[in-house]
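Inspection log for the structure reproduced underneath, given as structure tokens.
Heads up, one of the protein chains got dropped from this complex, but the rest are sitting where they should.
Now for chain A:
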Amino acid sequence: KTIGLQISAGFQELSLADRGGRRRDFHDLGVNTRQAIEHVQESKTGSSGTVIKLTANYFRLTSRPQWALYQYHVGYSPEMEARRLRSALLFQHVELIGKTHAFDGSILFLPKKLGNKVTEVFSRTRNGEDVKITITLTNELPPTSPTCLQFYNIIFRRLLKMLNLQQIGRNYYNPSDPINMPSHRLMVWPGFTSSILQYEENIMLCTDVSYKVLRSDTVLDFMYSLYYQVEEQRFRDVCAKELIGLIVLTKYNNRTYRIDDIDWDANPQCTFRKADGSEISYVDYYKNQYNQEITDLNQPVLVSQSKRRRGNLMPGPVVLIPELCFLTGLTEKMRNDFNMMKDLSVHTRLPPEQRQCEIRRIIDYIQKDDNVQKELRDWGLSFDSNLLSFKGRVVQGEKIFQAGSMFDYNAQFGDWSKEVRGAPLICAKPLDNWLLIYTRRNYDAANTLLQNLFKVTPAMGIRINKATMIEVDDRTEAYLRVLQQNITPDTNIAVCVLSSSRKDKYDAIKKYLCTDCPIPSQCVLARTLSKPQTAMAVSTKIALQMNCKMGGELWSVEIPLKQVMIVGIDCYHDTLAGKQSIAGFVASLNQTMTRWFSRCAVQSRGQELVDGLKVCLQTALREWFKWNKYLPSRIIVYRDGVGDGQLNTLVNYEVPQFLDCLKSIGKDYSPRLTVIVVKKRVNARFFAQCGGTLKNPPPGTVVDAEVTRPEWYDFFIVSQAVKSGCVAPTHYNVIYDTSKLKPDHVQRLTYKLCHMYYNWSGLIRVPAPCQYAHKLAFLVGQSIHKEPNLVLSDKLYYL
């Protein structure tokens, strides 16, 4: 009885023995793309701009000199099956092995080297059977080996557990001091994201504050409240719409699952077959296993398609009881609730100085806890107590060109909305023949819009005739009928004033005008026009947007690179309807990057996205040829919408397909190709050291050292400015490059493209083509559900 089963929980979950394809590697370890890009072997850093002192949310991990991790293989004779038994037998020899160890049943890690390369010991089972254990040294791992990195992460999770932080999903949270938001029934737990990786120079812990939104009601509570809000016959649909895709947290064992389906035909009294072959009902199972009473026996059950192996269970559907599951995170509806998001941001959007304090907290916890310190000491590891400091560069701002004028913008705010107001556009499209459709109640709003458009458009150079004003009933069919009857081949654009943000009406209008009757369209909510103090500003914005949708051009920046086609790709995953994914694809058509061709690829489940992308690229090249009378000599692809752990697929599958596609264009055609993976959701945060305090780094801050990865040609750019909270840098990873462009030029070009998104007169987080691709994929995924008519493909109709 005194022999403990000394096997760490963390190790069980992250067993090193069967690392393979099944578990997703969130950090894309082992994908070495830089080695194939010749011109960045020596250096991948840029040079232009002014130096800026930065602090980042990274702590160095140090190990004592000559540190190594000793990996042993442990064999049993006779063979022992159970992992618990294997460890129990091994740790009868704790005096030999020592208290510090990690063991998963066959691989043993020790911080020290045993006396012999092969050690044989004997243990006795409870049955009195003698077992020979052979412990063989298989590896001496240097601190930077990939196995060691994995090992650090396992140890770090152990430490977080020792600190009494709760694991939810991938991160750890502190439950003892939650932020309560009773009016929304939300609870927010502060916590940390953490990962230890090999960065450019050092192994570092990257940690950021994370907030987990939890809800104190169960899925069953939620279903009930929904039931009272909708009619009986719509209930199941609404339920599915609200719940599918959400992550739930189980009451009894603290695991998270994604809801993939609701099984209305099942209930807690249904039975299932346990591992030992016996049948048991869910009610009995939860009662026996977890002492959880299920009170509502008529509730449906939730189904989660688990992709991960859980213990000995093979991946397969997991059945969950709504009553025993808490909702986590925000629903789509909540995200759209402005008040709620505002309340939430008060707690979660921390300014730089404050965020830095919160990040430091994790190191404080680690350094103050004796047990944690002991564990680290035993392994011979320690963390720097200071955040990483290093230097970045701020590249110079761009000049914005309009028709006959040129100006600088405020570098700090990264915004030129004032400058463009009332300035002539590069290319203005006339409003000769256009429709303005409204309901009787919104006549005033429509009229206001019309009057204001007449006021603001002349300065922009837009010629405007009076619109064909049409009043409709506030019904979807009425709108569609009016559109059908009034649109002629000469119609420039149809403007619809809508009285509510009801999605179905909007979707129907967009669908009709993007597919069956392809013309640009503009929907406006009456409410946004109703406030007199903002009416002019709103009308200006609408005028600009309408102009873009009709093929107009607003501004440009200087692009020195010639004969280059820029491509942007982003994906939208429709979790509800048919579970299809949509890839938005846009490609530049002219030298100034002011006109964009677009297509999208609709991909159903199980299909590869790239097949559709090939077709997109082919048509884009054809279109480019039409516009320029030659083919581009360089193609630069900005690929957004790549999930953690998908890099390998991209490198090995998507890029070769692009190359194939280019080959198919013509025998003599071999343009230079650059593929850059764009990632908005990164844990890296940079703070600019300004005097004694920390501030957000200004737009144009480039980081290509220290926190980048040695095996990649990657860099970060902070391109946007934020009004509150901390700015998030965007990560760019050049995974394929035959352009031979200097890193500095790639960085500059990328930053320039962040100026070119016409729906925002300022800098954005990603290059404009990515944002255009996102808008397109979103519109198609949310409203249209099939590929829009190609007649529109050279216009920004999806803005």
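The rule is short, and it goes like this: a contact is a pair of C-beta atoms (placed from the backbone, for glycine too) under 8 Å apart; a residue touches a chain by one contact, two chains touch by 3 or more; residues count from 1.
Here is the rule we use: contacts and distances are computed from a predicted model.
Undergrad: Name the omitted chain as UniProt records it, choosing among "Small RNA 2'-O-methyltransferase", "Presenilin", "Peptidase S26 domain-containing protein" or "PIWIL4 isoform 3".
TA: Its record in UniProt gives the absent chain the protein name "Small RNA 2'-O-methyltransferase".
Undergrad: Which one touches the absent chain: A:Pro65, A:Gly115 or A:Pro182?
TA: Touches the omitted chain: A:Pro182.
Undergrad: Just one of A:Lys132, A:Arg475 or A:Lys663 touches the chain that is missing; which is it?
TA: The missing chain is touched by A:Arg475.
Undergrad: Taking the full complex into account, find the residue in A:Phe26, A:Trp264 or A:Tyr290 that is in contact with the omitted chain.
TA: A:Tyr290
Undergrad: If the hidden chain were put back, which of A:His39, A:Arg60, A:His73 or A:Lys161 would touch it?
TA: A:Lys161
Undergrad: Can you name the residues of chain A that touch the chain not displayed here?
TA: 1-9, 92, 99, 124-129, 161-162, 164, 166, 168, 173, 175, 178, 180, 182-183, 185, 187, 189, 214-216, 225, 227-231, 234, 249-254, 290-292, 326, 337, 339, 439, 441, 474-475, 499-500, 502, 527
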